[in-house]
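Sending over a structure as structure tokens; questions will come in a sec.
One protein chain omitted, others in place.
Then we have chain A:
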């Protein structure tokens, strides 16, 4: 599986032999490859007017292009704001809740992203075909797809260390612009141009899979919530900056502590471990039916919903397993 940004075909239908050679090199002998474009066909076509575009069949004959539309990052931000408003609504009214939830479209995004990731994983696992994923810049939806696909495919990504590596590889090193995206979240007074809960959505999708396969992850929900928090505000330098270049210029390695060095200490780690974990070598396929996807209460309702009884249940679970 590879990721990139959009090819700069422009309105003239430019081609680039080197680019073609590069991705063709990943093709398995005798097999075609899949290009998953996270934009709708329309949007991809319109991108040409600005110098971007998509891979043309004529130039990439061995690749089949699939469009799996995931919304642009700014749309995601609007969704989050609506969702948070809905969750903070103190009225008793049952009716308004569901329509507000629906109007935010948050779960629709979750469904879209999971579906695209499952598709990518399917191409690899079921068809044995190589996959190239890209959107526009390759820094948002692209990363959601590639990282989720690996969680589906690779059990190592479901271990704590494996997941940390995944985040480092597919988000930090891949250049997801954390500084731009995770500056203010949903409560900012002014409209933020680059702000978007892309990483949070990714974590939400991971949580959905975790909920559906509760015994397949070495980490628990708290781990994901912790990562969500640190992406926005942290005493560690891990999520600072927009890419490796900036981080290197900021001399973060010398000036800050790494989040992982703290998390991976055994006393911290024990809080994040999933007592139900049983290592397996399965490829796990989540259901993307609406009935299977739920609102991530642990994040969105954390201040509104009493967690006492759920915490007690979790503790009881741990006791049962420990005693055994």
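Rule of thumb we're sticking to: contacts are C-beta pairs under 8 Å (C-beta built on N, C-alpha and C of every residue); 3 or more make two chains touch, one makes a residue touch a chain; residues count from 1.
Here is the rule we use: contacts and distances are computed from a predicted model.
Engineer: Any idea which of "Myotubularin-related protein 7", "GPI-anchor transamidase component GPAA1", "Very-long-chain (3R)-3-hydroxyacyl-CoA dehydratase" or "NADH-ubiquinone oxidoreductase chain 4" UniProt assigns to the chain that's been left out?
Structural biologist: "Myotubularin-related protein 7"
Engineer: Quick one: which of A:233, A:253 or A:317 touches the chain that's been left out?
Structural biologist: Final answer for the missing-chain contact: A:317.
Engineer: Provide the residue numbers of chain A that touch the chain removed from this figure.
Structural biologist: Output for chain A: 66, 87, 89-99, 101-102, 105, 107-108, 110-111, 115, 118-119, 121-122, 126, 211-216, 276, 278, 280, 282-285, 287-295, 297, 301, 304-306, 309-310, 312-313, 316-317, 320-321, 323-324.
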